[in-house]
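Excluded from the complex is one protein chain; the other protein chains are retained at their positions.
Labels run A and B following the written order; every chain starts at residue 1.
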Amino acid sequence: MQVPAHVEYERAASVEHALALLARFGPEARILAGGHSLIPMMKLRLAQPEVLVDINGLAELGYLRLDGAELAIGALTRHAELLSSELAAAHFPILTDAEKVIADPVVRNWGTIGGSLCQADPSEDLSAAFAALKATMVIRSPDGTRTVPAREFHTGPYETVVAPGELLTEIRIAVRPGGGSSYVKVGRRVGDWPVGAAGAALWLDGGVIGAAGVGLTAVGARNFAAAEAEEFLSGARPGPDTFRRAGEIAAEHCRPVPDQRGPAAYKRHLACELTARALSRALDRAPQAADGAAPGRAG
Amino acid sequence: MTAGLNGAYGSLRRKEDARFLRGKGQFIDDIELPGMLHGAVLRSPLPHARIVYVDTTAAEAHPQVEAVLTGETLAARNLAWMPTLSQDVQAVLATDKVRFQGQEVAFVVARDRYSARDALELIVVDYEPLPPVVDASQAMAAGAPLIRDDLAGQDGNKIYDWEAGDQAATDAVFAAADVVAVQDMVYPRSHPAPLETCGTVADFDPISGRLTVWSTTQAPHAHRTLYALVAGLPEHKIRIISPDIGGGFGNKVPIYPGYLCAVVGSIVTGRPVKWVEDRSENLMSTAFARDYRMHGEIAATRDGKILGLRARVLADHGAFNATAQPTHFPAGFFHIFTGSYDLQAAHCQVTAVYTNKAPGGIAYACSFRITEAVYLIERMVDVLAAKLGRDPADLRMQNLLRPEQFPYTGPTGWEYDSGDYPRALRLALDMASYDELRREQARARERGEYLGIGLSFFTEGVGAGPKKHMDILGLGMADGADLRVHPTGKATLGISVQTQGQGHETTFAQIVAHELGLDPDDVDVVHGDTDRTPFGMGTYGSRSTPVSGAAAVVAARKVRERARIVAAAMLEAAPADLEWTGRAWQVRGDPAQARGIAEIAMAAHSALELPAGIEGHLDAAAVYDPPNLTYPFGAYICLVKVDPGTGEVQVLRFIAVDDCGVQINPMIVEGQIHGGLADGVGMALMQVLAYDEDGNCLGGSFMDYLLPTAVECPSWELGSTVTPSPHHPIGAKGVGEAATVGSPAAVVNAVIDAISPFGVRHADMPLTPANVWSAIQGQAAGPGQATR
Partner (left out) sequence: MQITVTVNGTAYTRDVEARLLLIHFIRDELRLTGSHWGCDTSNCGACVVWLDGRPVKSCTVLAAMADGHQVRTVEDLARGAGLDPVQEGFARCHGLQCGFCTPGMMMTARWLLDHVPDPDEATIREAISGQICRCTGYENIVRSVRWAAEHEAAARAAESGSQP
């Protein structure tokens, strides 16, 4: 088995301590949470940090709770915890759907939400799910706290706006009634990175779509989102034709890269097909519109 | 442990489980010796390049490094090249060129494994890149880069041409046939990927001159003889020990460069050296499997009677011809490709070629290329069925060999020993409720859902093999057994084959116990240590039960016959008056005058006066030269569901009826089948060791070389028939590879069946979602390539 290069290790006793360690050791220090994104990279020697700051002891960063009108998820929440969270499933089943297909049950025991988001793999499932939900990322630094929309969190493959001395602490999602959400993924096998995946969230207003969020991963969608498709959906009547058209628009605006998982044409097709399916399932989970009009049921 | 109803045969619990369940197995990486050092291999990042220089100065200066070997240091000992099992040579550490990505260039020996890994980065190699060729057709084209410029007289990349069958008779049959169906197909490169990688601990004692090598080897004696020949060490001073092996599947048959480097490392440092490869090394440099590009043609009457079969194969062997198969069969047993059907004529032609990829080809439970042969014929039968508009089960039943035709000599010379094929197919069809499945398929199509039903009927020839036809590097493929019955009636059996999970410690004990009326608990099976076991060629090609099992039977029967004479002396009777009851020698008609083996053993060692010529022991040895292969067979049916919107395939059911002759331990037989069926799902749907056009290996980790998990596998539904082998002493046939051989075609046939309404007639493995969807759109990805 491959093994990492030499590295130093520090264990943080609090968030402040973690930030102080990051400040002390500079850009060659990396936060170590579950390690299931970072340690594999270190074993292959694709990542060679000088210092690891272990934050696994920071219980204050592992939580899932309603905070006012928002669902707040601590960055150190393990994937398994998000998967089994009834609170998350009740408000945002898109997250439960996504966690079911992220990695495998054992990896989910230890890998964290924050770790996956900060790894910023272009095929990361949660990036698409949080983009669909238009979540907000909360980032701490010695100077205080700042928030960044999920759709502005990534600046490129494996790059985020989290600066060397900063720590992602929380993800927040506004809770609104009347919504439904879902996540649909195609992989070559269970546990594989997606060939393509789509997450959708929509809220009904009268007989039409009041608001929609569509997230895509692994297909080169800008900011993991299908903004043009969302624009089309806003105010449209929900139903199979609408969702198919939304999928087409989403597909037009992504730039999939051909690789072992599939050719570009196939990935583009998945962007369309899975967007439509995710919207359809989201609709199935949405309560009926307030005026009693039953939303069209998709197949 | 309870004995079964059929003597000592039956589903006994395994003796070897006691240590594995407690985590007390001894695998190669568990071995620790005093003063042991750790080796690591530096590998070429380039697929084809000249080596300008190798500078190991910095690595040698690393405080934990004890030695660094290069091609140059090995060349000084005449060890830079080693012979392969196919009359070629393979570089141990590269000297002139590197010829595949991952090829061994240098070997570091350090005090701990982490330092060894660090030291690799301190070695500087200057490469002069050369154009790589990774596509077998391109390697055959005029003007292709010459890979094996080290071989005198090699002016291209072709290794050999080989053929079997009667070309003229086959041409005549095709010319006269009503219907000819043609199909190109690829059996992509895959890899056995046992869960435990390959490794060695080499310990050379300079005072005694003895070399002890613990190694993940499926053939310890063959390795010992090879080390003697290659390293020039006297054979009686070499001891090879196979410890517990975490899966072999043919991957652990060859001697790998890392092993030889560990041996030299031990000689140079005077200390034991352990080298265990990591997974990327295993996938990128050890014996791969398959990589056959095949063209098939099948000729039939319009009523569906199959008349003839033709095949042309382009075989990609990688940079060195290191395939492991009997010497006179360079394409293995591919020419059994006529399968289970009654044909008039057949002809096949195989061209083998070098490419800038790792060496290998015969591995992964292939039964010496029978995986490729069965895939070809079973796809061709479905292609023919589609062309004729015939149900594929019906077409098979029409053409299967009939029981009265056995022993059957096929058009390419194989003499099938026994079989009742229609019975096995009928059983599988009944278990599957086949007609109901077809009705369900029709109903599903009306709902816009796509179910597929695929069949595979296969015959293998396993248990290589008769010495007059089959040898490896001149060593005949016979195997030995060494049986000693101790004075208190317990027995020790030494065997030359090597289990890697097949349960030999249990099944071979059952064989001896059955012959001698003992409890299997009273028979200890010793294997894997060349100091303690008789010579033999090892385990692969499902040969353990057919060859070594037979040797154990023969040795046990020798013991039993010797025991008869001793019992006669004990009972003061004539040996001819005694009969064997299954548990004792008894005076015919007088149960009170009976003696079991335990009593006889003690008597043999006592002062009892024995007839002239009989020595006082109950020991025997046997070397078994099989008169023929054995021919297990099976009928498989696979049910899949395809989502045409995404191309995803779900395997819903898999029915497998197998016939491996007499079964020693049905529980173990079933386990072997289960494992091979998973291989079928994996190879059909996800496994491929792909390369890009620059020669980069794309399957160097389990992130991309995907293996099936419990979720992709259905609950296997097994049935069996028993058609004993007429020539095997207990009527048993081999079984270890049957399911790996038979299952891929069933899965592929099922997927094609599911998407045939879209006009798809064929698509190549692996049928990933992308490949299935592309096939539905009419856009094939291209033979054997990773999808672009």
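By our rule, contacts are C-beta pairs under 8 Å (C-beta built on N, C-alpha and C of every residue); 3 or more make two chains touch, one makes a residue touch a chain.
Values in this document were obtained by computation on a predicted structure and should not be read as measured data.
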item	value
Touch criterion as defined above, residue of B:13, B:236 or B:583 at the omitted chain	B:13
Of A:70, A:104 or A:228, the residue in touch with the unshown chain	A:104
Residues belonging to subunit B that touch the chain removed from view	13-14, 16-17, 19-27, 29-30, 32, 113-114, 192-197, 244-247, 249, 278-280, 500-503, 667-668, 670-671, 673-678, 701-703, 707, 709-711, 713, 715-716, 739
Touch list for subunit A against the chain that is not drawn	1-9, 11, 32, 35-36, 39-40, 42-44, 52, 54, 56, 80, 103-107, 109-110, 190-191
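By our rule, only the chains that are shown with their structure count from here on.
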item	value
Subunit A-facing residues of subunit B, complex	113-114, 117-118, 278-280, 645-648, 685-686, 690, 698, 703-704, 706, 708-709, 711-712, 768-770, 773-774, 777, 779, 781, 786-788
Subunit B-facing residues of subunit A, complex	1-3, 5-6, 186, 188-193, 195, 258, 260-263, 265-266, 269-270, 273-274, 277
